[in-house]
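Excluded from the complex is one protein chain; the other protein chains are retained at their positions.
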Amino acid sequence: MTDVELTKKIFARDNFIKLIGAEILELTEEKAVVRAAITENSLNANGFAQGGMLYTLADFAFALHANLIHPSTVTQGGRIDYVRAVKPPYVTAEAHEKVRAGHNTVSEVILRDAQDETVCVCTFNGFVKDVDRALLQEKFRE
Amino acid sequence: MTDVELTKKIFARDNFIKLIGAEILELTEEKAVVRAAITENSLNANGFAQGGMLYTLADFAFALHANLIHPSTVTQGGRIDYVRAVKPPYVTAEAHEKVRAGHNTVSEVILRDAQDETVCVCTFNGFVKDVDRALLQEKFRE
Amino acid sequence: MTDVELTKKIFARDNFIKLIGAEILELTEEKAVVRAAITENSLNANGFAQGGMLYTLADFAFALHANLIHPSTVTQGGRIDYVRAVKPPYVTAEAHEKVRAGHNTVSEVILRDAQDETVCVCTFNGFVKDVDRALLQEKFRE
Partner (left out) sequence: MTDVELTKKIFARDNFIKLIGAEILELTEEKAVVRAAITENSLNANGFAQGGMLYTLADFAFALHANLIHPSTVTQGGRIDYVRAVKPPYVTAEAHEKVRAGHNTVSEVILRDAQDETVCVCTFNGFVKDVDRALLQEKFRE
């Protein structure tokens, strides 16, 4: 199992991500890109993509990428700025690491809608546990 | 219809909140308190309450309270700090306004688990549109 | 030397705080309150109290309080929301802890101007090193 396969296998067990129906478009050392369709379930009271759904997608992109390059990383905090309403039918989130130092990692996540307009800008910081990859591979081998 | 009833009626149309199953415990001029059960659907890959679900609950508490006291308010940004894992079977979010000035409002939201331990601290800022309440009452009367 | 005296002694060595001329009004287990005069040096290009000066004052209140109750704490991150211009001649910053869990502490800091209007709302998170107080007392005894 490659590191990418391992990371995908781990996150395939995230039930809340299954609930919002996010899929992984790209997962490499450079970045993670995920996408969610804007469905009836993702709408807020005004009929737009809901703010919590957008944050969840951003956090998913961060968590995937951080855990791929630094197993295991837990989110310590996140900040999201909403700048415009999402044009359906889908939204993507793209995560890039800005820095890792000691046990800390900080990443930027940009959300774009189906017209490729930036709709949200996010920053996440995580705590890196530096778990041994071989042990993780072992644990998730079955 | 009271202002509280109006606000609840508006947010009853938030499909994503229905998806996570959040309920309103308290909604007054002073604060909003909401609660969500930790179900199979709310779990992350490690079996804990998922970070996006927790943020969504916090944003819901903020949005309810801000829209009750300042119709209509849209979330411009949010910050969440995660400090410990949530002990099931539920989590609450309590929102208080810290300041309103001009078209801006800033609130704090505290998330606590079933053992009343603080699990997350959040800050939200919103843009207040100052919509006429009478018009909103009219619009949602049916 | 009491813990409060020790904390004040440590922060008396902060040269940047000396530069902005901040003074400690209150420092207890419950909170820290600091104040800075709005002088010619604190003004931005528009003649208002400068944003970096305001952030610095907020961070000072956080650092004082966190280090008093959890020696030693280093700031990991801060967020500031500016809601209105500061009315001279001074501004205060008041820090309260919201939660401590493990090595993390999260505090809220409110800035108010001379008319007691809230001008900024801040959140800080710090990493607590849990240094032995007796060793700190020893180190700063001279």
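Note that the chains take the letters A, B and C in the order they are written out, and that residue 1 is the start of every chain.
Note that a residue touches a chain if its C-beta (ideal position, glycine included) is under 8 Å from a C-beta of that chain, and two chains touch if they have at least 3 such contacts.
The structure presented is a predicted model; accordingly, all values stated were derived computationally and were not measured.
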item	value
Given A:18, A:98 or A:139, the one touching the chain that is not displayed	A:98
Which residue of A:3, A:26 or A:108 touches the chain not shown here	A:108
Contact footprint on subunit A, counting only the chain that is left out	79, 81, 83-84, 98-102, 104, 106, 108, 110, 117-118, 121, 123, 125
Contact footprint on subunit B, counting only the chain that is left out	76-77, 79, 104, 125
Contacts of subunit C with the absent chain, listed as residue ranges	10-17, 19-20, 40-45, 50-53, 55-57, 59-60, 63, 74-82
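Throughout what follows, only the chains that are shown with their structure count from here on.
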item	value
Those chains which touch subunit C and also touch subunit B	A
Chain whose Cα centroid lies at the greatest distance from that of subunit C	A
Chain closest to the middle, measuring from C-alpha centroids that were averaged per chain	B
Whole-Å gap between the CA centroids of subunit B and subunit C	29
Distance between the centres, which are taken as Cα means, of subunit C and subunit A, whole angstrom	34
Sequence positions of subunit A contacting 2 or more other chains	76-77, 79
